[in-house]
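Note that one protein chain is taken out, while the other chains of the complex remain in position.
Then we have chain A:
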Amino acid sequence: MNRSRLAANAVAVAAAAVTLFPIYWMVLSAVKPAGEIQSLQARPWTLAPTLEHFRRVLGAENFGRYFLNSAAVALSVVVLSAVVAFLAAFAVTRFRFRFRTSVLIMFLVAQMVPVEALTIPLFFLVRDLGGVVPGVGLNTLGSLVLVHLAFSLPFAIWMMRGFVAAVPEAIEEAAMIDGASRAVILWRIIFPLVAPGLVATGVFSFITAWNDFIFARTFIISATHNQTLPAALLVFFKPDENDWGGIMAASTLMTVPVLVFFIAVQRRLVAGLGGAVKD
């Protein structure tokens, strides 16, 4: 028993080390002096850590602007997706209406469409939409929010169904009898109860929106001030010599918000994912 425990611990720690290594390498390369990165003997440590790459990234490349763009898009998607998915999941779980099954199947199938396939139609769609509705056309952050929102919904609704279903209907009935209005029941009673699910789906939509590369490249063509971080990283790839120090420093900076967001919700995340699939 004890020996197998020990072995399990050892394996777990080894797996953790393998996982951690590339991340360690990223931070390490970000603080290594330029000369050391290029040297052939790559050493897994550095004796002269430097912030030169960070300074270059933050100073020259309009990094702050891109950072705020990415944050604005990702946070809008998280908030909107939580509200829209919650309402939809509530309706399809608690209420049987015509075409309900069709609607559920549509959510599921929508999940399977390869993103690359939709890029071209979406480009034309966003272009034309921009002519009708201001603020969501090409070169706008609004277009990114809308498209990411739509892509996050099938999974979010699917996850939220399990959570809404787990809330006993008796709670709603009791609240009704106590004279609570529908809005109060929905937002003050049920919404908090499904919070773990919202956290789990929120992490998903945040990560997808924050990491997105394809849509940002496709929709933001000329308005460079509306560019987001992943696409902006390309600046450091040069035809002759990639600026690895810059790439790694920018990557580290790009990872920090995800980490903060994630550490804030880690405990709830595991519970959240588990609750979505009731066995």
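Here is the rule we go by: contacts are C-beta pairs under 8 Å (C-beta built on N, C-alpha and C of every residue); 3 or more make two chains touch, one makes a residue touch a chain; residues count from 1.
One rule holds in what follows: contacts and distances are computed from a predicted model.
Between the names "Multiple sugar transport system permease protein", "Urea amidolyase", "3-isopropylmalate dehydratase" or "Aspartate carbamoyltransferase", the one given in UniProt for the chain missing from this structure view is "Multiple sugar transport system permease protein".
Considering A:Val78, A:Val147 or A:Val235, the position touching the chain not shown turns out to be A:Val147 (whole complex). Among A:Ala34, A:Leu58, A:Leu193 or A:Ile214, only A:Ile214 touches the chain left out of the display. From the options A:Val57, A:Leu138 or A:Leu233, the residue with contact to the chain not on display is A:Leu233. Of the residues in chain A, those that touch the hidden partner chain are 8-9, 11-13, 15-16, 18-23, 25-26, 29, 39-42, 44, 84-85, 87-88, 90-122, 125, 146-147, 149-151, 153-154, 157-158, 161-162, 165, 169-170, 172-173, 176, 182, 185-186, 190, 203, 207, 210-211, 213-214, 229-230, 233, 244, 247-248, 251, 254-255, 258-259, 262, 266, 269-271, 273-275, 277-279.
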